[in-house]
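Only a single protein chain was left out; the remaining protein chains are all shown in position.
Chain nomenclature is as follows: A, B, C, D and E, assigned in order of appearance, with residue numbering initiated at 1 for each chain independently.
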Amino acid sequence: MERPRFFEDYETGEERHTTGRTITETDFVVHAGHTGDFFPHHMDAEFMKTQPFGQRIAHGTMTFAIGIGLTASEINPHAFTYGYERLRFPKPVFIGDTIHTVLTVSAVEDDPKRPNHGRIVETCRVMNQRGEVVMACDHVLLAERRSPAA
Amino acid sequence: MERPRFFEDYETGEERHTTGRTITETDFVVHAGHTGDFFPHHMDAEFMKTQPFGQRIAHGTMTFAIGIGLTASEINPHAFTYGYERLRFPKPVFIGDTIHTVLTVSAVEDDPKRPNHGRIVETCRVMNQRGEVVMACDHVLLAERRSPAA
Amino acid sequence: MERPRFFEDYETGEERHTTGRTITETDFVVHAGHTGDFFPHHMDAEFMKTQPFGQRIAHGTMTFAIGIGLTASEINPHAFTYGYERLRFPKPVFIGDTIHTVLTVSAVEDDPKRPNHGRIVETCRVMNQRGEVVMACDHVLLAERRSPAA
Amino acid sequence: MERPRFFEDYETGEERHTTGRTITETDFVVHAGHTGDFFPHHMDAEFMKTQPFGQRIAHGTMTFAIGIGLTASEINPHAFTYGYERLRFPKPVFIGDTIHTVLTVSAVEDDPKRPNHGRIVETCRVMNQRGEVVMACDHVLLAERRSPAA
Amino acid sequence: MERPRFFEDYETGEERHTTGRTITETDFVVHAGHTGDFFPHHMDAEFMKTQPFGQRIAHGTMTFAIGIGLTASEINPHAFTYGYERLRFPKPVFIGDTIHTVLTVSAVEDDPKRPNHGRIVETCRVMNQRGEVVMACDHVLLAERRSPAA
Partner (left out) sequence: MERPRFFEDYETGEERHTTGRTITETDFVVHAGHTGDFFPHHMDAEFMKTQPFGQRIAHGTMTFAIGIGLTASEINPHAFTYGYERLRFPKPVFIGDTIHTVLTVSAVEDDPKRPNHGRIVETCRVMNQRGEVVMACDHVLLAERRSPAA
């Protein structure tokens, strides 16, 4: 659904929680096939029994892609992605874990080079069913201003 | 294939080029279905005819997942991902573009908190068939040392 | 396989049973990705533990698509789908259920507007391994007549 | 996103338009693989060149599944599907067509057997980029009442 | 559909033609993802422009899997696969080619080691829309005898 918002409409501290999604063995197989990364950490249950985690762990790129995908329920035609910072994977995601994403606006800043836009930093935390953060990053958006910065 | 390398084996400036991969309409559809992001920028050809790019553009998360996936040909059992920094998408990826990834070791550093590991920074650039960078980021690895840092 | 049949060849009461198919977690994930419906009823095992069914339930659209798909073993070049009526889902389909479809010709009727065709109503019942009907509908076909209705 | 609505909150005539989605050759292949229906109408471009439409046409079950899937952006915890009526496919969907769905509340009715619920009929029309209706049906919902019917 | 046949029911020279199937770019991408074979011959359109074929060519394993899959319309509960011989790929399969399979019973033989079964050799030829053989092999089946060999 569309939800048009200008730079001036964002406030530091606002928070959004997505629905949850159970990460399945299917997602592991689809992601390997989509990216070409068939490393045994993700694909070889026998090998992983001999490793500290004891089981297959999700690709970091999958946790990122699905974690960010979960937030794709609102389209803001006035904003676009500038980039991502400080992408980390503090805990592994296992088959059967259920994740959701929490977005928090952590900064609303002028962009010295772009008088018609401002920078929004959304801190993204992907959480599992045990309340652990399995991925964190800062999503930097550029949002149009209603009126140019002075 | 396994290619074991310790921290001491990495050298600033070393470069690796992956094989190429043509990004197809199928990849767009698979990625939308995998992540749940069906935004019209990726999925609605009619809408995109009315926009500046004139056609559907790839999800940033897909360019990241496939761009990094292309590098997954060598397994180093002595290294693991710490995180990613400065992820940017300077140009869009269109259906039919062929991408490959160039990895350059841009830093080989002590890690003050981990005497048995060192930090490797691999700058990743995903390039299209016109030689344009469509994605860039810094991949930070922790690699085991052959002998602990003094 | 082709099995050409004219309107006159259908008889009320004739019945066809398809082979069975186990509905897997993969089918749930594929269907969500194919349709864009990631509602927690289908995708969030933790949420569903708190609900009356206690587990994820199949999309109705999937039970329909696979239940009808199971019948696609005979091509009749003289008939085509007019539509479906009274589509109902009396019981949920869970991961691991095995379904098959029973088709019964429940009506063979003139079509007042189409002298060269007649209407066939096939009642479709999708059954699970416990003998329960999980989906029912009437499939209305138009079949060519060998000779036009008087 | 959740949007809780009771029976009393629905009004005849209210309308909702979904985002658009281009139906790709990939969707045809995925749907055949998902349902097991590989009939040449959907899968054999050479055969279809010899037929009136001149090209492959979408499975009806796919137009239904994706057309309904497009509406899955709002979760109403107070309503659930009772069934579908009068499902029709007035025009074929071709590879490359872009569809969206228009939902119109066409009836808001007491349900004589269920004093705590009422019946909502949503007429669904799936439209292509030429403004043609490619699928139509009535989606019947049961919605909880705020207060039981007198 | 089930079609039970004993060894004695097979005759040298009998032939079966499957329906056709257009091999799409999607099939290339799905097969790469399913098998993990992302060789540039199948996946890199730019590289293949510089090669004699001028375009991407199908994986041999895909032509085999789909070519044999096309024959899976009749289940014979009295027969099972013993193996395949002389698998060859005389011509490449390109994106957009339409293939079908021709099965010819080329031998019906006693199996000296198995008095209750006999050997059936089905020669499989996968043909494209230009009438060229793109794959050939001998499928060896063991079929139950109605009565043991003398």
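To be clear about the criterion, a residue touches a chain if its C-beta (ideal position, glycine included) is under 8 Å from a C-beta of that chain, and two chains touch if they have at least 3 such contacts.
These numbers come from a predicted model, not from an experiment.
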item: Options C:19, C:55 or C:116, residue touching the unrepresented chain; value: C:19
item: Those residues of chain B which, in the complete complex, touch the missing chain; value: 1, 19, 73-75
item: Positions on chain A contacted by the hidden chain, ascending; value: 25-26, 28-30, 33, 38-40, 43-47, 56
item: Absent-chain interface as seen on chain D, which is shown; value: 30, 32-34, 36, 38
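Please note the rule applied: only the chains that are shown with their structure count from here on.
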item: Mean-CA-position distance for chain E and chain D (Å); value: 38
item: Centre distance in Å when chain A and chain D are each reduced to the mean of their C-alpha atoms; value: 30
item: Shared interface positions of chain A, touching two or more other chains; value: 19, 21, 27, 30, 34, 36, 38, 75
